[in-house]
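A protein chain is absent from this complex, but the other protein chains hold their places.
Order of writing sets the chain letters: A and B. Residues in each chain are counted from 1.
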Amino acid sequence: MITLEPIARPGAPLARRNPVAKLAAAMLFAFPLMTTLDPVTPAIAIAVELAVLPLFGVHPGLLARRAWPLLAAAGGILVTLVLFAADRSGQVLLDAGPIVVTSGVLVTALGLVLRLFAVALPGVIVFATTDPTDLADALVQNARVPARFAIGALAAFRLVPLLGQEWQMITVARRARGVEAGRNPVARLRLFVSTAFTLLVGAIRRGTRLAVAMDARGFDSGVPRTFAPPPAVRRGRLAARRRRATATAGPHWP
Amino acid sequence: MGAGVRVRGFGWRHAGRRGWAVRGVDLRVECGEKVLLLGASGAGKSTLLAALAGLLPEDSGEHEGTIEIDGRPATEARDGVGIVFQDPQSQLVMARSGDDVAFGLENRGVPTGQIWHRVDEALRRVGFPYHRDRPTAALSGGEQQRLALAGVLALRPGLLLLDEPTANLDPTGAALVRAALARAVDADTTLILVEHRVAEALPLVDRVVVLEPGGGIRADGPPEAVFAAHGDALAAEGVWVPGRTIPPRRAAGPGGEVLLTAERLGQPPRLSPTNLTVRAGEALAVLGRNGAGKSTLALLLGGLLRPGTGRLTATPELAGADARTAPHRWRAPALTRRIGSVFQNPEHQFVTGTVFDELALGPRRTGVPESTVHDRVAQLLDRLRLDRLAAANPYTLSGGEARRLSVATALATAPRLLICDEPTFGQDRRTWRELVELLADLRDAGHGLVAVTHDAEFVAALADRTLTLTPPAADPVPR
């Protein structure tokens, strides 16, 4: 079920920094790494990332839970390089028909796998400590994103847990109608598309009503918007209640 | 200050529709008047309300006539008009309650220094029980509607429009919202309210206006006079006119064979272990307040959810040789031949592109020959007044039509047992009455019936037996 749960330790020094600043820093750190091919640079980068982890108040277990799917991708890097590596220099370690493993291939694979983690982790850490409302506020105030778009996106984002529940209801409703796919992948795909379609219809219907309700409260009135100052109490509470959306698998019922 | 309303020859046709949603309306409402707007489903009440709120943009349809609020066209007078809609989920914008009330004030450019003062004042007026930092997602439906009302009242509208604000709420939530309205709407605010449940609305209004479905206004005046002259016609069209009861339909005899037995059936943390038997020829109503696990029980009895605790056993009477396996393990086609489920939101159950295919789906899936499928679908279309809509897309149906279709799809495979989750929710009196008749006929023909419901009148009209669930563990009422 998609639920909202707290993720970062609120007292951590960097967790509460401006989300846009955090995001920019993560990108500045990660994007240059995308061009590296040697194993050493990303290894150092990963060490740095793990060292700053406590400053963000992110528990290593959480990071591992978020990042573990990268292991499968790492496996993919290894498999495709063994089969399709452009450069097969170095000492031949294994030669079995199309599969030729050389020391050069392994070093390349190590470099790419480390790069995969080094590039992904900063973003994972930053997003794990970012409240969507704060991100939208900061985007408007620091990145000059138009307020109409940031608020519209935020209003829609609020529907995530609701749509997650709807997905479960639509799924069981299909079984009640006598529709099930069993093990046939084509039937499963069709069922998935049909479920997604029903979800999308409901979501757009909600979105349309939401837009009307927003206009009814003057969202498109053209009057220059004012901004309610965050009350002093808010700051403290905000930190105590820092929450964010996280996706965890498993059924959840009404 | 209240606002005056002048409507002259107003009509509106939505883009993509042949017929006019509303037409030929002439209406004058003075400052501070409190008006209940009535009419059959589809008479155009919501469209008229949206027009009064200046929310019908030119690009979404075609209009005739004029609407003026205090002498200004409605589309230019929006800063003096507030509207609360039916669905709480799609009118809250922000993640925190106070921010949501502030949203409208920020849009209207209210000076920063005044915003929180006005937010707190509005929250107090509607009796909002929490701090303004309360996440909107943590509120019940009734609390969300009160918050939506606060968001509108904070803007101090001269004209307040309410479009069935309690229709999506359980009785407790609806009562809270009505209480909030009674204390928050002051004497000089003009109020126009759309509401099917007249008895509940009457304490708030002093005048009733009835829209004629074909166009124009049928009646206008004090409630007593209007209901004396038009009460019967309105009741027949689906309005819940007070003092007109629907005769109950009880089972002729005691229940027949046992179909399902639940022993300590539960789903922690949503449903505590529950014992019950479901019999053929009997209507069982499952009651209990929000959070008691009623919908979860409906899913469990419908074979749609694996029990968390205890077990559910079908008898050979219901399942033949399959009685040895639990319903949640049955293949879907076998399940749908034995147990039909009707969900709270009909749209969740729609799978195809037309009403006809929707009804034919179940029979086709269960191997009914195509010639029989056509006969069966034709019968259902006729019985549930859907024949005109056979080629329509299911998602384009009105609330009442969609409800009738969802019941019809469950009946199409002729299941011995029917499980309904809030079947009468938000329905007008006409659809309500048809549902009671249909379900009673099924019961009398030997089908088992379980209905999860908040609707006390429905229980009084149909139920032979009731079961009241209590919420699992200590679940204190939020205050």
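The rule is short, and it goes like this: a residue touches a chain if its C-beta (ideal position, glycine included) is under 8 Å from a C-beta of that chain, and two chains touch if they have at least 3 such contacts.
One rule holds for everything that comes next: contacts and distances are computed from a predicted model.
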Record-based protein name (UniProt) of the chain missing from this complex, from "ECF transporter S component", "MoxR-like ATPase", "Carbon-phosphorus lyase complex subunit PhnI" or "Acyl carrier protein": "ECF transporter S component"
Visible contact partners (per top-of-document touch definition) of the missing chain: A, B
Full-complex contact with the absent chain, from A:A143, A:A187 or A:L200: A:L200
Contact footprint on chain A, counting only the chain that is left out: 2, 23, 26-27, 30-31, 34, 37, 66-70, 72-73, 75-76, 79-81, 83-87, 108, 112, 119-128, 130, 132, 135, 148-149, 152-153, 155-157, 159-160, 163-164, 167, 185, 188, 192, 195-197, 199-201, 203-208, 210-212, 214-215, 219-220, 244-247, 249
Chain B residues touching the omitted chain (full complex): 14-18, 57-62, 353, 392-393, 395-396
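Quick note on the criterion: only the chains that are shown with their structure count from here on.
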Centre-of-Cα separation between chain B and chain A, whole angstrom: 36
Touch list for chain A against partner chain B, complex: 4, 132-133, 151, 154-155, 158-159, 161-162, 166, 169-170, 172-180, 194, 198, 201-202, 206-207, 209-210, 212-219, 221, 223-229, 231, 233-234, 237, 241, 253-254
Contact set on chain B toward chain A in their complex: 50, 53, 55, 78-79, 81-83, 85, 87, 89-96, 99, 102-112, 115-116, 119, 133, 136-137, 148, 151-152, 155, 267, 270, 295-296, 299, 302, 304-305, 331-333, 335-337, 340-341, 343, 345, 347-351, 361-362, 365-366, 395, 409-410, 413
